[in-house]
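The complex is shown incomplete by one protein chain, all other protein chains being positioned as in the whole.
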Amino acid sequence: MKPTAKSSFESAPLLAFGAHPDDIEFGCGGIIARETLAGRLAHFVVCSRGESATHGTPAERTAEARESAALLGATVEFVELDGDAHLEVRAAHSLKLAAVIRRLRPGVVLAPSLVENQHPDHPRLGQLVRDAARLARYGGVAKLRAKPAHAIGPLFFYAVTPEAEPAGVLPVLIDISAPGVVAVWTAAMEAHVSQMRTRNYVELQLTRARAQGLRAGVEHAQPLYPHDPLIFDSLAPLTRAARRF
Amino acid sequence: MKPTAKSSFESAPLLAFGAHPDDIEFGCGGIIARETLAGRLAHFVVCSRGESATHGTPAERTAEARESAALLGATVEFVELDGDAHLEVRAAHSLKLAAVIRRLRPGVVLAPSLVENQHPDHPRLGQLVRDAARLARYGGVAKLRAKPAHAIGPLFFYAVTPEAEPAGVLPVLIDISAPGVVAVWTAAMEAHVSQMRTRNYVELQLTRARAQGLRAGVEHAQPLYPHDPLIFDSLAPLTRAARRF
Amino acid sequence: MKPTAKSSFESAPLLAFGAHPDDIEFGCGGIIARETLAGRLAHFVVCSRGESATHGTPAERTAEARESAALLGATVEFVELDGDAHLEVRAAHSLKLAAVIRRLRPGVVLAPSLVENQHPDHPRLGQLVRDAARLARYGGVAKLRAKPAHAIGPLFFYAVTPEAEPAGVLPVLIDISAPGVVAVWTAAMEAHVSQMRTRNYVELQLTRARAQGLRAGVEHAQPLYPHDPLIFDSLAPLTRAARRF
Amino acid sequence: MKPTAKSSFESAPLLAFGAHPDDIEFGCGGIIARETLAGRLAHFVVCSRGESATHGTPAERTAEARESAALLGATVEFVELDGDAHLEVRAAHSLKLAAVIRRLRPGVVLAPSLVENQHPDHPRLGQLVRDAARLARYGGVAKLRAKPAHAIGPLFFYAVTPEAEPAGVLPVLIDISAPGVVAVWTAAMEAHVSQMRTRNYVELQLTRARAQGLRAGVEHAQPLYPHDPLIFDSLAPLTRAARRF
Amino acid sequence: MKPTAKSSFESAPLLAFGAHPDDIEFGCGGIIARETLAGRLAHFVVCSRGESATHGTPAERTAEARESAALLGATVEFVELDGDAHLEVRAAHSLKLAAVIRRLRPGVVLAPSLVENQHPDHPRLGQLVRDAARLARYGGVAKLRAKPAHAIGPLFFYAVTPEAEPAGVLPVLIDISAPGVVAVWTAAMEAHVSQMRTRNYVELQLTRARAQGLRAGVEHAQPLYPHDPLIFDSLAPLTRAARRF
Partner (left out) sequence: MKPTAKSSFESAPLLAFGAHPDDIEFGCGGIIARETLAGRLAHFVVCSRGESATHGTPAERTAEARESAALLGATVEFVELDGDAHLEVRAAHSLKLAAVIRRLRPGVVLAPSLVENQHPDHPRLGQLVRDAARLARYGGVAKLRAKPAHAIGPLFFYAVTPEAEPAGVLPVLIDISAPGVVAVWTAAMEAHVSQMRTRNYVELQLTRARAQGLRAGVEHAQPLYPHDPLIFDSLAPLTRAARRF
């Protein structure tokens, strides 16, 4: 199986997975906005309705996720696994997500990081997506035969909160300072109205993005943690590094 | 101080530092060949004449380094520090290398990794270059006033042998499979005739590059270890990752 | 429970676990060949028929595994867990493998490393074997009462691909340069005919073993990663270390 | 340069370096006793007279070191570097120690670990010995030409206190439970009379060795931390691992 | 949800979880004794009857656990999960333990460390407790609605054996040298009569506590590994650190 050719990759959608209706927005929403504003397709797979959270009914959370995705220019679907706060690492779940990958044939895939943090579902979904991206490539998996095998492009992890940032792992920083990006992202976070009874989540994310921006010498930036070594044809795309301070 | 603009960066030379006359070639020569074959300027700074090695006189080693650099399409200069096998981490050395950086105003800088390996000079030069890249930016350093301050582009480490690869650090892999690249690189390594009494060094490097290539799904690849998070304007350049096996 | 006495250990078989029919051969086949050529008993436990792979039917894979084990001078059995690409970390599996350990009473045990790599089954089997080796020692486990408790000798992990090598963990290197060892190993890998449509796997493993050999100053070597500190009666057996470069 | 042949290695002395007159005894004295009681030659190189310590004059410390080495069946010499509590990492020191290595032509070399601990001299001497072992191999070092190049056997680090144990590095454990070993070791530690005003050092070391022994299922054991992967001809010497609890 | 106020915290019980009837005593019993002798409430949750161990019937183990807890001044309850040596990481278990947390409303929570060690149940219970402490806070979890949400104070891990100590993680050391503490702790360990056929467990724990005490400059100390950064109002409580050697 050859790596996906660049041309087909560029038309391939960006696929982001989230354990709860707001995880993608809080963890990497600025990057999503950056990409869709540049004309790229993005699709969200949300794996619960947030039904165990302190605030918001499943119906409200679902509506908020749809509204937020629309603001970000992304499509969204819900894939039920074990339910909010009940997620387990099971082969059946990886296969279910692998079937999604085969159906959508993404280039870049985004998933929550594997580092334990404020919600047990986050790293478990990270593991499931990592495994799903493997399984989607194997030609002989009986349960996946409805669709042809697919090798994704790079898999990146995002960190919903600072605790989820992998210690000692160098991220790539995506500059999200282009006009309009942070505004769209902020609106998308605030679309999760039920979670806004405390504004802290939005402030936390903007504070984090500003701190990364200060490192990078730009207004705002968000980190992604590559799962595998990135491959480049030459040094030409590698022109900037965070050496501001 | 703003990050170097992309246009000026692209015309800025690639600057590689080596502790001994053959370190750059053995550690990242394939990448150098890839870049110069694509038309980029490359310059080598070699910090000893290899005078403590088992084979080769300083004059032979110097001539070999010049021949090898020429084969790679690079220019080369020698900067004396403490001498082969005598290198220490001293501020005076960092300042000397910072003056070189100010004179050459490079984009990407390559240096030996900080990981202890078969020669004590390697990680020490890595430290000196890392510090020099800092010092070159500071406006008030008295000894550097002859030239204006300069902020380099990304600093990458290369690993002369596997022991020097930083454990647990994800490299970027540079695909060096383009026609002619490995042939030029091999010739450049073999130009170090005095070190060829054992062919193992060349075989080691080609074996390593092939193993990385197998991971990446290409013929040959060489790893570089970024010192700082890399910054990208979008996900567009991030289309390939080593997920072959 | 006393550590197994040296005399009984030496007659105890070497026991290797693999998640798929070719994992043992690709990950540590050179070491197996080294041991069996020296007269040691070796037994393989293979935990799927490779039925999810792109190439090869379960019947073909089973036949290839038998052929390959025979070439290596090892016996082989199949223990069904959840099936290829469906493996989960379950207590029932650990107990099943612990029963195998009690039946065979091995000295050294080899298992795939715990590091995530190209197949989710690999690290999971590593965890199951690690746990099974614990459970086999506990006197009161109801499901294991059919056989007396057994304390294994050292547990080592092998890495099917470079990604599975534990970062920052010092391996022991087993010199497999003795005459005939690599030839037997290569034949055993090639016996997995269905996986040979790409020769890359065999090349990858020989390339890795050569790179380790170059570090060690021998023709070929393979690494094993000890799970626990190794104990020696004196420094006498510790005469060689990889300091070639 | 071929690795030292096994036969010559076995007659090669064990060489241990210490920063202060009692470091070797406190850090790995049980292992020394184990080896000399088995007939192996051992030599100590002590790099200060302990003149900055709270207790003991240089003359007393020197006499104690001689007495202690004699009890352990080892010879001892003093090599002055910068003096107690003044040690720096300098190339001149590494060259001085490399000359010692060329003169003595040891197999196994023991040095204090590189991990910062209760005395800044400890990890610095570890670095100097590590570098000296490299330099002793290089054929062209002008200052070392009086003696032929020498490649040591394995380099191991010892930890004078628990803080100096490298985190996350698997040691090898040397069983020092053979009759008389701990008694000889204890006597050697107690020969440092000036340091006995508090008995805590001796108790600390015996407590540590007992804790390692309990892990290993023997009376007492001491850990060593290999600098490089150890190489074995087969699995035969690898029969025991610390899996007691 | 505000952090628990200091006054209410001080009256909140200390809650310790153990996988087997003696884990809490062996892993952190000295700390328990220290706290209860100072008048604090402590409660143990034991998650099996030790029915897979080599020695002791479930009835004996239960009686020993009750006797031991009484000696330590703690109350104890048994919560059945999968049974000794059968523990799995399941959402249902985390929810069961979260219900316990909501019922008891503890301040400090103690759990076995996440590091693999001599029993697979230990790190798994650590994961379950970590997750349970999260789930107890989420307002919408249907299965937990019988009791109001509760945010615990700090979560600390204890290490039943040295293997379970997280490498490279700085513990806090609790000084257990106050009169009577070690005596009570020793009696509590010895109350596990069925496990005393070998005295090694008790000796191992006292040896470990003495080694930590020697580091800390006190008679005995036990380490705890914080799960999250500890927060202090000022530097006033931070007056002592282990810098003895």
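Letters A, B, C, D and E name the chains as they come in the text, with residue numbers starting at 1 for each one.
FYI, a contact is a pair of C-beta atoms (placed from the backbone, for glycine too) under 8 Å apart; a residue touches a chain by one contact, two chains touch by 3 or more.
Because the structure is a prediction, the values reported are computed rather than measured.
Trainee: Among the chains included here, which ones are touched by the excluded chain in the whole complex?
Mentor: The undisplayed chain, in the complete complex, is in contact with A, B, D, E.
Trainee: Of E:Cys47, E:Ala65, E:Val115 or E:Ala242, which one is in contact with the hidden chain?
Mentor: Answer from the full complex: E:Ala242 touches the omitted chain.
Trainee: Using the touch definition from the top, which of B:Glu64, B:Asp84, B:Glu116 or B:Asp131 touches the missing chain?
Mentor: Of all options in B:Glu64, B:Asp84, B:Glu116 or B:Asp131, contact with the hidden chain holds for B:Asp131.
Trainee: Contact with the hidden chain only, please: which chain D residues?
Mentor: So the residues of chain D touching the missing chain come out as 50-56, 82, 84-89, 116, 118-120, 163.
Trainee: On chain E, where is the contact patch with the chain that was removed from view?
Mentor: Within chain E, the residues touching the omitted chain are 2-4, 6, 9-10, 14, 31, 34-35, 38, 40, 107-108, 133, 151-156, 168-175, 178, 215-218, 221, 223, 226-243.
Trainee: I need the residue numbers on chain A that touch the omitted chain, in ascending order.
Mentor: Interface with the chain not displayed, on the chain A side: 117-118, 161-163, 167-168, 200-201, 203-204, 207-208, 210-211, 214-215, 243-245.
Assume only the chains that are shown with their structure count from here on.
Trainee: Which contact partners do chain A and chain E have in common?
Mentor: C
Trainee: Which chains sit in contact with both members of the pair chain A and chain D?
Mentor: Expected: B, C, E.
Trainee: Between A-B, C-D or A-C, which shows the same interface as A-E, counting it as a repeat when over half of the contact pairs match?
Mentor: It is A-C that reproduces the contact pattern of A-E.
Trainee: From chain B, which chain is the farthest off, judged by mean CA positions?
Mentor: Result for max centroid distance from chain B is chain E.
Trainee: Just curious, how far off is chain C from chain B if you go by their C-alpha centres, in Å?
Mentor: 38
Trainee: Could you please state the distance in Å, as a whole number, between where the Cα atoms of chain C are centred and where those of chain E are centred?
Mentor: Chain centres of chain C and chain E, defined by C-alpha means, are spaced 36 Å apart.
Trainee: Give the residues of chain B that touch two or more other chains, as numbers and ranges in rising order.
Mentor: 118, 163, 168, 215, 243-244 - these are the residues of chain B that touch more than one other chain.
Trainee: Work through the pairs of chains, note which ones touch, and then classify the graph as line, ring, star, complete or other.
Mentor: Shape = other; not a path, cycle, star or full graph.
Trainee: Spell out all pairs of chains that touch, sorted by label.
Mentor: Final set of chain pairs in contact is A-B, A-C, A-E, B-C, B-D, C-D, C-E, D-E.
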